[in-house]
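Okay, structure first, notes after.
Each chain you see keeps its place in the complex, though not every chain is here.
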Amino acid sequence: VSNEPRESEDDAASGPVAVTENDEPGDEVVIGFSAPAADHGWMGAITSAAKAEAEKYEDVTLQVAEGTNDVNVQISQIEGFIDQGVDAIVLLPFDGAALTDVALEAMEAGIPVINVDREFTSPFAARATVLGDNYGMGVSAGTYICEQLGDNPDAVVAEIAGIDSLPLTQDRSQGFKDALDDCGLDVDARVAAEFTVESGEEQTANLLSAEPQIDAIWNHDDDQGVGVLAAIENAGRDEFFVVGGAGSANMMREIQDEESVVDATVIYPSTQAADGVKLARLVAQNKTVSDLASIGVPRTVQLYAPVVTADNVEEFLPIGFES
Amino acid sequence: MSQRSALMGPALRMGGLVLALVLLVVVGVATAGERFWSTGNLITVLSLAAVTGVVSIGMTFVITSGGIDLSVGAVVGLASVWASTLSTQYAAEDFGWWVIPLTALAVGLVAGLINGLLVAYGKMPAFMATLAMLAAARGLAEIIAGRRTQIVTVEPFFDVFQSRPLGVPAIVWIFVVVAAAGWFLLNRTTFGRRTVAVGGNPEASRLAGIKIKRHTLYLYGLAGLTAGIGAVILLARTTAGSSTHGTLLELDVIAAVVVGGTLLAGGRGTITGTVLGVLIFSTLTNVFVLNNLDSSVQAIAKGAIIVGAVLLQQWFAARERVTAT
Amino acid sequence: MRGIVKEFPGARALDGVDLEVRPGEVHCLLGQNGAGKSTLIKTLAGAHQPTAGEILIDGEPVTIADPVAALRLGIATIYQELDVVDGLTVAENIYLGHELASGGVTRRSEAARNTRRLLERLGHGEISPYREVGSLSAAGKQIVSLARALSRDARVVIMDEPSAVLDSEEVGNLHRIVRELVADGVAVVYISHRLEEIRQLGDRITVLKDGRTVAESLVVADTPTDELIKLMTGRSVEYAFPERPGVPAGAEPVLEVEDLALGGVFSDVSLTVRAGEIVGLAGLVGSGRSEILETIYGARRAASGTVRVGGRRLRGGVDAAVAAGIGLCPEERKSQGLLLDEPVYRNITLSTFARTARAGLLDEKAERAAAREQVEALDLRPASVDRHARTLSGGNQQKALLARWLVHGCRVLLLDEPTRGVDVGARAEIYTLIRRLADDGAAVVVVSSEIPEVLGLADRVLVISDGRAVHEGPARDIDEHRVLDLVMEGSVA
């Protein structure tokens, strides 16, 4: 059994640790946290990393609202936080646009909102924003594929996207397309799964059927990747290589495995919300980010989207999340 | 005596629901104290209940008539998308904010009428006709929205629907008004009487001269209309239209209506019960959030509440039959 | 059976009933609607559990916990409501619950063979064992029920109004079977509201009234009909029809039907009914009389022909007919007529609540008042307008339906089997009522499978055979034999 009892959650979710004087206890703060339903590994890791981060600080009480994919419910959660008068809110909205208004309301009520991952449509709705780089992910994946196939303009490239209606999916696809354009390739086949194993398997099975010969596949999401790999296995295909997305520990182990079709994955940090919690604490306590010269927490933090390959996988495995 | 029992029955049944709600409130106060029992939080509970509540009123009519509408969630999504397209918003800028709600209502109504046509004139089982509409409306919504969330920027729209007359959000007022109108319609008008009759015995109703096809058409139209109102509320709350709005709403709505005491087989419907059913589920969600509890546990609690409520109703119904003499 | 008591929530249907049945006899159960006949036999068949009392077989007390137990004891039952499954074949229906099977796998050809034999015995060898029962007529379904009871090889066969949906030829067939059974030593418990039938067939009679035995095991041959009626009703009633005052010469034609046809069922039906006139449609079951009424009423779409009310052509469906002043009391009271779980007054005002309403707002007070008035006028019992229709007996349900059209104030009344399953006492009341309606100026069309009823009640008779009117004339000038002759000729032609 390979998915052995996991090391404790915080180990899996934290990278190199720099202790600063900011970690000294300050004023007691209550932070409200709301995120979509943890119905897949990455989102689960988001929540557990945020909780683990809050545990580290005795001056932080994290009020976690149940994860939900219903914007109506998520709005009511934020309304609840406003009503309770929490000191800060960390919000990973199911739909950035739909939660903007209630975030604005919170800001107007004097509660700083830290926006994570899916961006609000108004700059006034968040005190600070922590973003992964979705477009950058697409670019990284596309660039990697270009490096491998650049000399073959007829190469067949397939894309297995995530939930199509999310802007982050659209950004990833755009980045991917732009990067491929640069080396004269294009996306020959594209399906969209739903971030679930089952949909990943189903969509990939159909995709493989449709394309008898493929050179490279980019799969947006390593959670659905379990299903993607199963479908590839079921079809007995291996003429291509697969690039993953998000960076699950499982995918990294596949990269280590010589036999596997998986050659690389693009990190999309599952520690974003943990960063959000840290920033929320600093904002609430009126502190500043210690490694910056400027005063105050920055408006936007965009995290780096590195490519993990066999060469550097050892380095990234500790921060890989379990699907 | 028989008159008394005719009044006692429903009263008893309502009693069970009120009891359940009070119990939840007690748990809420006990576990979350002031955080639960504050005006702000109670308004939050009501605001959350508004969409489900409004749509449940329409659904109460459909279920009372012996039908079912699985498409309401998808229609909410479609109406929200249609009412927030760029062209709708341009029109709203030009002509007035009312273009947006009007579009949502019209889309809901038309979708409902199509359901009604299929059920009444196409003689399709309601379950299948509205299942087909569920699939089609979601698909259409995605195509119209191009799978993007459409942000509404028509300020006058929000001036109206995000206002708080007497300190209570407009959307809560909408819920209250729709529920009151629904109660009146079901209990005090010929439309309501026909609905109960059609649900109780369609063939007898037809032979008594009730135009059951036309009435069925209206009923699904009404359900669609309330879905349109639900879309307006969601637009006001989220400031955006999205094809994912209302996902799985139909299940919540049906659960609330039936838990409220409306017979799934038709022939008996109660708006008061529906409102209580909606409030029970939305209070449940609230209590869970306030206590930092897992949504998985909440799902199990929800299942248990459905089972408990329906079994309790059965028990009341049996008792009632005993005392009915 | 001794001292059987059965209480339903809120009703004591049986209140100490005794019944003793001997092998090789036809034992008739008689009683008014709601007397408790069906309840009694359901207790015997294990469908209901008695609240008190005991059942003895061969002198041994037994408990019949469920229908299986009854069947195991050799008690087979044909229920009053048709109890077949439409989606199964004839053979599957007959062997439902005691399938011929090996290890759960059905032996189809054997079942078909046996079924064919049973059907032949019933004189219906033409029905295929593989035919879906849903495609059979009501009479055909009754045959299947009969065959099912026979297939059980029972010692006691209970028949609850088996002849209600059968025509006279089929009834003769049924009687032959009953006699055969009896000759084999089987005991038959037979329920019917047709006294003449009981006279032909029965050996002994037990009479029920209000859930009690009022007379036990009377010998049929020694008991005059009058006495039976008296026992049933507690008073003596003439099985008599009201006077025919004759239609005034100048009476306007109210209902005019011309060349009406419904694809595959009937054609070329024309009839005219004047104000104050009762027209009867006589004919065999399945001859299409119900369809004629329903087509006139707009409940079925006519292939051709016209219907006029008061000279104005009727177009559209039922609602147009109702608006024009036509009312129909349908054949199946429960499934086609009533909202069983609604109060009586809402059933009575089902066609008129919109009229009393103002701008769509109901006026329940006016509805109750109108309903109460009719309940009193028709002597509907119990006289509460708030009871649920389900709790009324058959005859009272029929009265509630008539009350609906009385409140409506119909110019044309179409009555389909108005006395089916209604006891003798209530029948006379219903006859009087129908006549009173006609006297008040309504045009009435009555369909009944009991030819004497049509002849006795109507002013004029149409004999229907195979969907065509084969005779029309005053009811006085024709008798039962002539009607039967006409029907036979018609179906030969």
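Chains here go by letter, A, B and C, matching the order in which they are written, and residues are numbered from 1 within each.
We adopt the following convention: contacts are C-beta pairs under 8 Å (C-beta built on N, C-alpha and C of every residue); 3 or more make two chains touch, one makes a residue touch a chain.
Computed from a prediction, not measured in an experiment: that's the story for all the values here.
S.K.: Please count each kind of protein chain across the complete complex and record the totals against the labels shown.
M.R.: A x1, B x2, C x1
Just so we're on the same page, only the chains that are shown with their structure count from here on.
S.K.: When the centre of a chain is set as the mean of its C-alpha atoms, what distance in Å lies between chain A and chain B?
M.R.: Distance between chain centres: 35 Å.
S.K.: Taking each chain's centre as the mean position of its Cα atoms, how many Å separate chain B from chain C?
M.R.: 43
S.K.: Could you please state the distance in Å, as a whole number, between where the Cα atoms of chain A are centred and where those of chain C are centred?
M.R.: Roughly 72 Å separates the two chain centres.
S.K.: Which residues of chain B touch chain C in their complex?
M.R.: Residue list for chain B touching chain C: 2-3, 6, 188-193, 196-197, 200-201, 203-211, 267-268, 318, 321-325.
S.K.: Which of the residues in chain B come into contact with chain A in the complex?
M.R.: The contact residues of chain B facing chain A are 35, 38, 40-41, 43-45, 47-48, 51, 142, 145, 147-151, 162, 234, 237-240, 242-245, 247-248, 285-286, 288-290, 292-295, 298.
S.K.: Under the definition above, what is the set of chain A residues touching chain B in their complex?
M.R.: Its residues touching chain B are 37, 63-73, 75-77, 79-80, 82-84, 95-102, 121, 164-165, 167, 170.
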